[in-house]
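Here the complex is missing a single protein chain, while all its other protein chains stay put.
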């Protein structure tokens, strides 16, 4: 008798829970439907791919809200389009795949502009600058790629630092590739790697963790960041370029830049070889 | 080094919310499909039990992480555009359906043949036989293993972190990186998972003991 009751309750509650679980996706916001600009405007939101753990560009702060330079620019872009913004935090290696497979409409995800990547995505005009360097302990003398021989180097997977250092040292050093900037910095702090290839903010973050222990060794290259959209989609590309022109002219961009980068907006190149800013 | 304060703990709890949601959806959704898989697997039709067996073999013979990646990127290619968490939930549902299908198949096959024969003798057709006679007994026999799998599922949700999804483990990584205290943060994360899983494990073990006693 008790067993029968238990089974009945079990069965019924399973069905109720199942029904609830099936309804959950409907109850949540409209599914991300990354498509054309018109579709996004009609749906009332733009889905922006961003980094979730890379201060000060894109990171989720301790209140669980997406913040940073990319987040502020993303919000301004959504406001310009007159829609809501939905941020999707992405791992470094997931950024381009997520855009290409339609999971996001546009990337404001610290996308360093390289000719290689320009084959897979459409960049906008550059909106931020980023000096990539090798960071290591103050006590070690490292002036160029030659001095990296025999060391263990940490980089985020498929980042521009990864490409530069892999090309620069070949197999003379051990390169460990981690999922993101956070794990890479952790690895250096834990001593699992001796040096890392990082962006211009690693310095601040390393100092916050352990003041005065690390410094910049040598610069790898200067990257400019552009917004990413899918190849051939003129509507998104034109909208973003128009938006960037507008905020750079009216000073809004400089304000956001100073807030996060704590420096003046650098002069962006008018054009870069093999990296078109507009859809051809 | 920053201190782990209330804000950080709240952020971890947000991640915990997703861990529980993913596990619950995976378990319930996977349970429903798993029933279908189990029934296919014990069927007498060659097409049904072969495809059931193949389905189970694929999910048991490949890493959960790969299943997450393939579903996550594959769904986008099908032209269906869904939120990240739906893709991940679908992957966990499929994974669960295969494992529960196999566990419940074992349960169904443990029910004495006499029960099926008696059911047939009473003139019950397939659906009624399954629903009222076989499945209740089969599910009861498989309860310990089912609970055991639920524990594996909760732990498995941690892999959603590798596709960038902010559940408990990823929240822990983020907090660890903001406070630079990996030891303390990962210990807290481990403790939270333990608090989730250990009671379930103990429940499963006590179920197993009870069934063994009943069988004596």
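A few notes on this one:
For clarity, chains are labelled A and B in written order, and residue numbers in each chain start from 1.
In this text, contacts are C-beta pairs under 8 Å (C-beta built on N, C-alpha and C of every residue); 3 or more make two chains touch, one makes a residue touch a chain.
Please note the rule applied: contacts and distances are computed from a predicted model.
For the chain that does not appear here, its UniProt entry gives the protein name "Amino acid ABC transporter permease", which is one of "Response regulator transcription factor", "Na(+)-translocating NADH-quinone reductase subunit B", "Amino acid ABC transporter permease" or "Cytochrome c-type biogenesis protein CcsB".
Of the chains on view, those touched by the hidden chain across the whole complex are A, B.
Of the listed residues A:102, A:129, A:198 or A:226, the one in contact with the hidden chain in the full complex is A:102. The chain not shown here is touched by just one of A:164, A:186 or A:241, and that residue is A:186.
Listed residues B:6, B:46, B:183 or B:214: the one in touch with the omitted chain is B:183.
Between the chain not shown and the residues B:16, B:56, B:98 or B:161, the one that touches is B:161. Interface with the hidden chain, as seen from chain B, comprises residues 58, 60-67, 69-70, 73-74, 77, 79, 151, 155-156, 158-159, 161-162, 169, 172-173, 176, 182-183, 186-187, 189-190, 193-194, 197-198, 201.
On the side of chain A, touch with the chain left out of the figure occurs at residues 93, 96-97, 100-102, 120, 152, 154, 157-158, 162, 176-179, 183, 186-187, 190-192.
We adopt the following convention: only the chains that are shown with their structure count from here on.
Look at where the CA atoms of chain A average out and do the same for chain B: the two points lie 32 Å apart.
The touching residues of chain A, when paired with chain B in their complex, are 7, 14, 17-18, 21-22, 24-25, 28-29, 31-35, 52-53, 59-60, 62-64, 88-91, 94, 97, 101-103, 179, 182-183, 185-186, 189-190, 208-210. Across the interface of their complex, chain A is touched by residues 1, 7-8, 10-11, 14, 24-25, 28-29, 31-32, 73, 76-77, 81-84, 86, 89, 136, 162-164, 166, 173-178, 180, 182 of chain B.
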